[in-house]
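The complex appears here minus one protein chain, its other protein chains still in place.
Up next is chain A:
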């Protein structure tokens, strides 16, 4: 699971009003190279929750992202490369995602987060 996906996921347990962002517990991570596409990144920059991405990438041991973004940054290839790496190349292989409100853990196995809810959570 990439941080792109982490940045989209939100806990939808019944009664949870703010399920984003899920905290990361990292047991195993891998990096896989992905083709660099600035257009995709510029589009994504408008959508990502930056703070959540910065924190998640730190939890994954990558501390190169700036705390904040500015519109002019999209012109910097150096910045886009870092964003690219954090968003698409870091994979959480084993670990869990933790609901910020309830502490409920969603396990991640073989890179797949298990978001299935128990019956009493629906």
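One rule holds for everything that comes next: contacts are C-beta pairs under 8 Å (C-beta built on N, C-alpha and C of every residue); 3 or more make two chains touch, one makes a residue touch a chain; residues count from 1.
As a convention for this text, contacts and distances are computed from a predicted model.
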item: Omitted chain, identified by the protein name its UniProt record gives, among "Dynactin subunit 6", "Methyltransferase", "Protein kinase domain-containing protein" or "DNA primase large subunit"; value: "Methyltransferase"
item: Chain A, residues in touch with the chain not shown (by the definition above); value: 1-2, 4-5, 7-12, 19-20, 37, 39-40, 43-44, 47, 49, 88, 110-117, 119, 122
